[in-house]
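Structure below; questions to follow.
Let's turn to subunit A:
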Amino acid sequence: MGKALVTFREDRCKGCKLCTAVCPKQIIKMADHINVMGFHPAVVENQDKCTGCALCALMCPDLVIEVAREEKKVG
Partner candidate 1 sequence: MAKVLMKGNEAIGEGAVRAGCRYFFGYPITPQSELPHYLAKRMPEVGGLYLQSESETAAANMVFGAAGAGARVMTSSSGPGISLMQEGISYIAGAELPCVIVNMIRGGPGLGNIAPAQSDYFQAVKGGGHGDYRVICLAPASVQEIIDLMQDAFDLADKYRNPVMLLADGVLGQMMEPVELGEEKFVQPPEKPWAATGRKKGGPKRLINSLYIVPEECEQHNLKLAKKYAVISREEQRWEEYHLDDARLVIVAFGTSARVCKAVVDRARDEGMAVGLLRPITVWPYPTGVIKRIREKVDRFLVVEMNMGQMIEDVRLAVEGARPVHFYGRAGGMMPVARDIFNEVKKLYNGGAEQ
Partner candidate 2 sequence: MKKVFTRPESLKDIPFHYCPGCTHGIVHRLVAEVIDEMDMYERALGVAPVGCSVFIYNYMDFDMYQAAHGRAPAVATGIKRVLPDRLVFTYQGDGDAAAIGTGELVHAAARGEKITVIFINNAVYAMTGGQMAPTTLLGQKTTTTPAGRDAGINGMPVKVCEMLAPLDGSAYLARVSVHNPKNIVAAKKAIRKAFDIQMRGDGFTLVEVLSSCPTNWGLSPLEALKWLEQNMIPYYPLGEYKTPAEVGK
């Protein structure tokens, strides 16, 4: 699998935790600090474990998560 990058738009997160339940790698945690709305936002600790499967983004009701993946080099 190529490298993947998942970015959380912290100011939009409402701390609902739906993403944490669906991440196959269980790498999404709720931060200790609170965001501008007063919620503990979801954050990814070790980005390198992320495979870019986007299940978290699929499950997020607030478009907090963007996912990018490195194109697999062909041949």
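Here is the rule we use: a residue touches a chain if its C-beta (ideal position, glycine included) is under 8 Å from a C-beta of that chain, and two chains touch if they have at least 3 such contacts; residues count from 1.
Selection criteria: all candidates are chains of the complex that A comes from, given by their letters.
Owing to the predicted nature of the structure, the values given are computational and were not obtained by experimental measurement.
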{"item": "Which of 1 or 2 touches subunit A - same complex, any copy", "value": "2"}
{"item": "Subunit A to candidate 2 touching residues, read off their complex", "value": "3, 5, 12, 14-18, 21-22, 39, 52, 54-55, 57-63, 65-71"}
